[in-house]
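First the structure, in the form of structure tokens, and then the observations on it.
Note that one protein chain of the assembly has been removed; the remaining protein chains are unaltered in position.
The block that comes next holds chain A.
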């Protein structure tokens, strides 16, 4: 099944020269890592739009397999079928270059299984000089914006405004979290 699909892609892929294919491979890997949209400008000089989509999906699939399933070079060469061997090698090498980042990205996607995931945050420090009750207040306030990704893929912003004691409470709880995370992580490969 898979080989059939990739047989079909092989003809499309062979349209490109070696350097072009290398560039495209890196672009696809980068866009996959950064979770960004890849513009088809680069590919349109070689392929039609439909072919470009095939190329993209095939390359993404190969990356998933090599990084996720740990395919060896031989396996890749076998699976890609009748494609020119030098092109296969280029694809495999370009995946190897990005292996670390891709792996990190896949792990992150796999671990973000809970209902809502913190995607990004921003903060701003303010000094409230006075309020409607007090002429001289001078209370520092921290505004924290949490960018939360829901399970449906939507992004929701949560705004918090914390004074000093609340902030220390938040920080201590986060520190405890980080401690337990530290116990559960290692960067040994």
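Structure notes:
The working rule: a residue touches a chain if its C-beta (ideal position, glycine included) is under 8 Å from a C-beta of that chain, and two chains touch if they have at least 3 such contacts; residues count from 1.
As a convention for this text, contacts and distances are computed from a predicted model.
Missing from the rendering is one chain, named in UniProt as "Coiled-coil domain-containing protein 22 homolog" (options: "Autophagy protein 5", "Ribosomal RNA-processing protein 42", "Coiled-coil domain-containing protein 22 homolog" or "2-methoxy-6-polyprenyl-1,4-benzoquinol methylase, mitochondrial"). Residue in contact with the omitted chain (choice from A:96, A:134, A:158 or A:176): A:96. The chain that is not drawn here is touched, among residues A:49, A:110, A:135 or A:184, by A:184.
Contact residues of chain A toward the unshown chain are 22-23, 26, 30, 33-34, 36, 93-94, 96-97, 101, 120, 122, 127, 129, 138, 178, 182, 184-188.
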